[in-house]
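I'd like to ask some things about the structure below.
Certain chains of the assembly are absent from this excerpt, and the rest are unmoved.
Chain naming follows the written order as A, B, C and D, and within any one chain the residues start at number 1.
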Amino acid sequence: MKAVAESRAGAVRPEPRRGGPLRIVWAVVSRFWLVPVVVAAWEAAARAAASIDFPPPSAIVLRMRELWLSGPPTRLFLSDDAIADLLPGLGRMFAGWLLASLVGVVAGIALGRAATAAHYVEPLIHFARAVPPPMLITLFVLLFRSSTQTQLAVIVFGVIWPVLLNSMDGARSVERGYLDTAAVFGLGRRERLLRIVLPAAAPKIFAGLRLSLSLALILMVISELVGSTDGIGYELLQAQRGFDSPGVWATILLLGLLGYVLNAVFVLVERRVLSWHVRGTRTT
Amino acid sequence: MTGARLVRGAVGVAGFLAVAELAVRSGYLDERLLPPPTVVVREAVLLVADPEFTSGLVGTVSRWLTGLALAIAIAVPAGVLLGTVAWAERATRPLLEFLRPIPSVALIPLAILLIPDDFLMKISVIVYASLWPILINTMYGLREVDPLAKDSLRSFGFGRLAVLCRVSLPSTAPFIVTGVRLSAGIALILAISAELLAGGAEGLGVFVIRAGSGNRTDLVIAAALWAGTAGVLSNTALVAAERRLFRWHHVRSGAVT
Amino acid sequence: MLKVVNLAHAYGDQQVLAGIDLSVGDGELVSVVGPSGCGKSTLLRSIAGLIKPSHGQVLINGVPVEQTPDDLAVVFQDYSRSLFPWLSAAGNVALPLRRKGMSRRARREAALAALDQVGLAGSADKYPFEMSGGMQQRVAIARALAYRPALLLMDEPFASVDAQTREDLEDLVLAVRANHNMSILLITHDIDESVYVGDRVVVLTRSPATVTESLTVDLPSPRDQIATRELEAFVRLRSEIGRLVRGRPDLVGEQ
Amino acid sequence: GQASGNGLEKTTLKVGALPIPDPAALFIAKAKGFFKEEGLEVETSIIAGGAAALPKIKNGSLDISQTNYVSTFLAVSKGEKIKLIADAYQAAPNTFNLMVPKDSPIRTAADLKGKTVAVNTLTNIGTLAVTATLKVAGLKADDVTFKEYPFPEMGAALTQGQVDAAWVTEPFITATQSQFGFRKLADTMTGQTADLPIAGWMATDEFAKNNPKTLAAFQRALAKGQQLAANDRKEVEAIVPTYTSIKQETAAVITLGTFPTTLNETRLQRVADLMLEYGYLTGKLDVKTLLAGASTP
């Protein structure tokens, strides 16, 4: 009985009302209450363990401040290190992710709709995505003249698969009714892809994009392990080489925070783009 | 997987190899740095006779499959939970989104410290990384379920769990399988990367460390060839399973098969 | 059996139902007619507990329903989306019977029998996408009938079938109702049908809908497709309902 | 740990080693049965590097591992509790060279100012040795940019111009010389770094304390292997292809370092002092405190 009552509550959610300070407080609390709990538990556990490999979060945060937030207020406290090291890497990450997204969506939709063409390249795709990026670096170092190009290639090559696969799948499984309708109204190829297949596949594409966004952070780090002179991965490398355990944790924490922020922005954008979808499947 | 499809796939692979061969032979790519495909393929075939390699391959593959199976076992229920229980999703999202972008290179040293057993350590790393595609695809898939289909069952008085099992899950299944296909690739990558970063007694990654240290790029690439082949095979198996299980999905959506 | 008291509903700020009062007695069949978009399906969803009305109450046997009432079956207007594409026709019909604690075999048998009743004996193992619109709709009807609910809600259940099949299905519903004492609420656009099958016909106004009239159908039972429709009372009733539903000059042709 | 008749605390040892010539003695000792003679069973596994092996000895998934001294001293300075239990490998002339492409305008170490140099690991022997070489040429570490590349990728990085020079060891020196005609710019193991100790064997303090007899047995057996390696290059040439991917014919031509037969405190202290001089360590490190047990020659 209880399950049924809950199911009703889930389906018949009252219309969200905006504004009201209480609501905002509630929104924040319901989203973040678990975070302080986990951090506190972590702090306690780390203090109890007292191992140099597992510094408590308080120590990590201090190290983070020292590394990246010891600059002048005029620069938002960003240190030289932060500006010189973090920004270029993030720039490469975004460039790589955007490029991969673009190529992934375009190629995915094209291959999703062109079955025969897909048959030719599919084994290659599944082959390529199973090769570990560290092993690919050999190839990319050979193909490109600058480290930046190599790094970009590693990022693109590493993150493109979720977008590509999900786009292919999405484009493949568009509701037949939509396609038939487009066909009888004589929509051209371009129009059909752009106005029917793309929106119909959008939910899957977004799942892929969201996956690849955090993957991009990971690949950014991996790409900076070879031949780099800046970036979060480089910082991680230096911290590891220097047996600087708080430093290693600081980069991990930074990556996590970045990941959270990126994802939050992404979800915001997705909500806008897929509003029809969200509303269409929520309201019954 | 029809005959024509197999042939086309083979043609695609052959075409790629031919282009690569040409690129190397014509000097566009440096032959001294990158052995041509013919050489690599020959090495790869010869590797079958190398017991060190084959036992490594078996080890890697077994860790890969174990890790993938565990990832599915964890991620599908978790995805269902987060996809259906809004407050749980809201509360855990900051943590999950925090954990997702932590790279294996940072994770593996910590994993080694925490998990003394080499096998378990590698499995954990594989599971950690390959969890996400299944989790996210499950969550997105649940959102896609036609609300009317759910209402249909609810109207017959079925509870939340029954609706989940009998409507939401079947209709999400194709979405989940796409996630599994993605995860299979990632799990394989991690199975090898864990060995590359942590070493070990055997494995494809260990083989690569050895080949690299001995300046045997041909062997490194031959090993990569095997990794890729494993990826293609697993994908083929998953696609075949998908086709059998979700015929309704393919036919109904007019999927180009 | 069913009592709807002052039910009102709004989607966002669009008022759709504005105080509906309605009741269906034990074993009664009440037809509901009203213009397209007036809120009939919304009413049905409220009764089924699928949406929470903004106002008012739904009582079943005197008890206010907060969630989907027990022992209920619904035939949705959008039948094609309410069938499960991964199940065959028989599978779709058999699925709800799990709640009745029937064995696998008994479920299958009941499903086949119900499919046979709606004229789909040969299509039990077809999947929804292999069936025509009318066949899918009949699967949805078979699913509801096989369930033998105490209360059956149907939203234009015969919209996609030909005249002959429609009449057969009407008679089928009447027969099942009589044998199993179901209470039925049937939404329809066919005024003749509303009279033919109904013990009572409820006419709704345009949105925001209220009940214009609730007419008792005083025709002898069992009904007969030819004899009943020829009765003077039948003709009078259908004209009256026709008049009630019509008379809104809201569509402008492009003459 | 399973005890045994001859008083060993542990008879099976898990030992990590890199697939390069440095740990040759271990494999010789194993092949010749020296460990067996001591009642030890040695299980070797491949490690990804000294730093990567550290967590493994700490959590006990390895008992003993190969390490390089620079890493070890750095780790110790950060508070890691490690003991060195045997020496393994020491630089010889032309074992670690700075290489440039054939037609590179860089002629001497002094020309490296403002250039990029590839090393296999940042903040390690490579950077240390190159810095020492730069010092002779009147340059400092800051005058060049170090980039980390795995040895196998250095050939490509150098040909593609991603770096200007690369710090390379065997078998890559020989390979790049013969394949690409790379030119030796400098031998980084001269002067200050001549005969620099490179690699040794480590275990945790705890392990060393709890297993003194086992360690002694291991040291004795390893020393026999080390002796063979030091005296007979043929032994090394024969064993290297068995645990690395280096081919027989390559093993025959590459330049090898030396295999010291004692764990000599003075020699190792040189490394720590160099590290202090170039800022790798912030304070003096007394190497003597790190040595586990006496190693009998």
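In this section, a contact is a pair of C-beta atoms (placed from the backbone, for glycine too) under 8 Å apart; a residue touches a chain by one contact, two chains touch by 3 or more.
Note that the structure is predicted; figures quoted are calculated from it, not measured.
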Copies per chain type across the entire complex: A x1, B x1, C x2, D x1
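We adopt the following convention: only the chains that are shown with their structure count from here on.
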Smallest number of contact steps required from chain A to reach chain B: 1
Contact-richer chain pair [B-D vs A-D]: B-D
Furthest chain, CA centroid comparison against chain D: C
Centre-to-centre distance between chain D and chain B (centres being mean Cα positions), rounded to whole Å: 36
Distance from chain D to chain A - Cα centre to Cα centre, in angstrom: 39
Distance between chain centroids, defined by C-alpha means - chain C, chain D (Å): 83
Residues of chain A touching at least two other chains: 4, 7, 11, 53, 138, 142, 225, 240, 283-284
Set of chain D residues in contact with two or more other chains: 55, 58, 150, 152, 156
Contact footprint of chain D on chain A as seen in their complex: 52-53, 137-138, 141-142, 144-147, 150, 225-229, 237-238, 240-245
Complex contacts: residues of chain C adjacent to chain B: 45, 48, 50, 68-74, 76, 78, 81-86, 95-96, 98-99, 127-129, 147, 153
Residues of chain B touching chain A in the complex: 4-5, 8-13, 15-16, 29-30, 33-34, 84, 86-87, 90-95, 97-106, 109-110, 113, 132-133, 136-137, 140, 143-148, 150-151, 154, 159-161, 163, 174-175, 178, 181-182, 185, 188-189, 192-193, 196, 205, 208, 217, 220-221, 223-224, 227-232, 234-236, 249-250, 252-257
